[in-house]
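Here the structure comes first, spelled out in structure tokens, and everything after it is commentary.
Removed from the display is one protein chain of the complex; every other protein chain stays in position.
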Amino acid sequence: MISFILIILTSLFFSGIIIRTKSRTSGRKGPGLFQPVKDIIRLFKKGAVYSKTTSFIFQAAPSIYYASILMAIMVIPLGEYRGIISFEGDFVFFAYLLGVGKFFMILAALDTGSSFEGMGASREALFSMFAEPAFFILMGSFALLTGHTSFQEIFASLHFGSYISYILGVLATLVLAMIAMVENSRMPFDDPKTHLELTMVHEVMILDNSGFDLGLILHATNLKFGMYGALIANLFMGSFPLYLTIPIFLGIQLLFAVSIGLLESFTARFRMNHNAQYILALSSVSLLIFLGVLLMLGQFS
Amino acid sequence: MTGIYLAGAFGISGFLFFNRSRVINYLLVSAFLVLQLGFTIYEYLHINKPELTYFTPDALGILLLVTLTIISIPAMYHSYMYLGSKQDNPGHTAIYFAAMVALLTSVSAAYLSNHIAVTWIFVELTTLSASALIYHRRNNRSLEGTWKYVFVCAISITLVFIGILFLSFSLSQAGADDLSFSNLLRKAPELNQFWLRLAFIFIFTGFTAKLGLVPMYTAGIDAKDKAPSPAGALMSSVLMNVGFVGIFRFYTVVSHTTVHSWANHIILIAALLSIFVATVYMTKVKNIKRMFAYSSIEHAGLVMLGLVAGGVGYFAAVLHIILHAFIKASLFFQQGQIYRVYQSKSMYDVGNYFKYNLTGSMVMLLGFFFATAMPPSGLFITEFMMFRSLFEAGYLWVLVVVMLLLTVIIWAFGKNIFKLLFSAPVAFKEEGVEKIKPVESLSQFILLGLVVYLGLNPPQEFLHLIREAIKNLPQ
Partner (left out) sequence: MTNVLLIIFTISLLYLGIAHRLLTYIKILTIQGVLLFGIAFIELIEINAVNLTFVLLETIVIKAIAIPLFLNYVMKRNRITRDAEPFLPNFVSLILITLIVITTFILSNAINDARISKIYFVVAISTLFTGLYIIVTRHKLITHVMGYLVIENGVFILSLAVGNEMPVLVNLGILLDIFASVFLLGIFVNRIGDVLKDADVDQLKSLKD
């Protein structure tokens, strides 16, 4: 329960921090920390306009998407404290909840009949397809390492001791952060600020959404950031008491947001046709994590 | 004596490199030949006596060393013929002779070394010196040949090194740290199978670049084509034998382990593919030197088949590789004269060779008969023995395939040689054709004569040496 509240809280200021960091690095003062949330609230107050060619799928999809992400957040634990939903093998449940949301967004994009949105949907599907094995190999390795298959038990019994575990921690953080970037269509893979439909991924999919629906989608992005940040934070929590885990959680979320801001200020996005290979590289790196886990377990020496 | 020889020969090579005077060049080369001859006789008289820890003149080493010495004398002679016919830069001549002396020396040392790592070092040196020979003409195409040769040999040498590492893995299991062949042979039954298999694959593949078998044969073809013909003769005979020595000695070790039959399969596949590749290219190749080079690949494949078949095949394999060296050397020497007549290596530009060089065309005709193993060639005897051993070992289908392929090779070889000898050349100007003195072909006749002599009526001592060389293989 506590993690759910914390992630919702994080989602309120996460993109604010990113935008603030970006403004600071480019020498501007930038909008207030809660400006993105205020924008979303403004959108919530508006009604939505639906194209006549769309069906009920288009109207339902944003809500399903938002709901799926809320459900996924419920699975995430905080250190020793389990999430609202927790059972053996819940990381698979987690991954496919996200998949359901994404599936409906893709359907909705196709439903509009716009060629731009179809293109964006195809890219989104391709990139998530390549990111998925990375997530599963990573979580599978941790499951192998700890002998448990639920998020809470995996993270609670994860200990860093030997040299090799540190490199695994670093690599896992890297992979999770990169998966977060892919899932949220952020900088090295996609530029949220782009103005050309041909080079968009996520933005082009939601061109037709407006008002309340758009607000849901935008807030879902923030929630997703908070969710992946929470996963990364969990890597470092172990079984500390609550008064330590909450500061660690918030600190890591802050660090994550600032580093995304810095990354977006100082790097250029990959070329679209090179994206797939970089995303696939994540899977290869997670395979090496798997190898490292085997080494740690002594099944392979 | 080995120490004196190595120091002396590499010293001579160094002097040759810096010397620009023609007279001193003659003197140094003759000094090297005398040294080589003396060394060979000395080693022959002191057979099986280890020197400098890492060199043992065993029977196989002696046999190949004698072969090398016999070929090296005409090689030097034809080098002078080759260089004398061109207005060459003295610097290039100096490098040529220095590289040739270094090549012969490192090949001799590789024959005699009894330690796999030492063999490896000298094989590395042969690459270095051979590449200087290939690059002698200093044009675009010889650069290409050199680059390919050096690159492929560098990779294959690395593969051999990896094989040696795996071999040491398998050894340390058996508790000895010595990689000499005799020690390996002693420890053979205790070697770790898994590592030994890996070691065999890597070492075999690595040495195929020198011997000219399927995985790595390509570099050798281009190298023999672009090298001056005396250097090509050396590369197609004595340098090939280096690869044979490497594979043969290691194979002897492997044959005492449980990996033996598996290794036989690997060699059999490589050998069959080599003969097949040689056949395919022989039918379409239009360059005389490349044709000879492909013929060498065919013979290397046959030798490996002899090893696979076992029994009398071992004997045939060693005899075959020696006789083949003589034949191929004489063919390459003769090719130098053809080039001087026609100024071309292409099949399209040559013809009617009988008219321009009677003795030379006799060499070509005999060489063709000998290389395709027609009687009275010694190769006839060895191939006959090989086929018999293949039959006895139950490789009937292999035998059938090989005989079919050999028939095609004889046809392809003959078609080209008869075109060279009898058909009239197209658009060939007869004026100013260089007259080749018959005496220049003498060495080729001697080499071919040796093939007949050693094949049909081998002296007892020679047979004894061959039997000695294969005594460690399971009979």
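Descriptive notes on the structure:
By written order: A and B. Residues from 1 in each chain.
Convention: a residue touches a chain if its C-beta (ideal position, glycine included) is under 8 Å from a C-beta of that chain, and two chains touch if they have at least 3 such contacts.
Remember, it's a predicted structure, so these values are computed and weren't measured experimentally.
The missing chain, though absent from the display, is touched by one residue of B:26, B:194 or B:391; that residue is B:194. Of the options B:95, B:128 or B:365, the residue whose C-beta touches the omitted chain is B:128. Annotation: of B:222, B:298, B:383 or B:440, B:222 touches the absent chain (contact as defined above).
Residues 163-164, 166-167, 171, 274, 276-278, 280-281, 283-285, 287-288, 291-292, 295, 300-301 are the ones on subunit A that touch the missing chain.
For subunit B, the residues in touch with the chain missing from this view are 117, 120-121, 124, 128, 131, 135, 139-141, 143-148, 150-151, 154-155, 157-158, 161-162, 164-165, 168-169, 172-173, 177, 192, 194-195, 222, 225-226, 281, 284-287, 290.
Definition applied: only the chains that are shown with their structure count from here on.
The geometric centre of subunit A is 65 Å away from that of subunit B, both derived from CA atoms.
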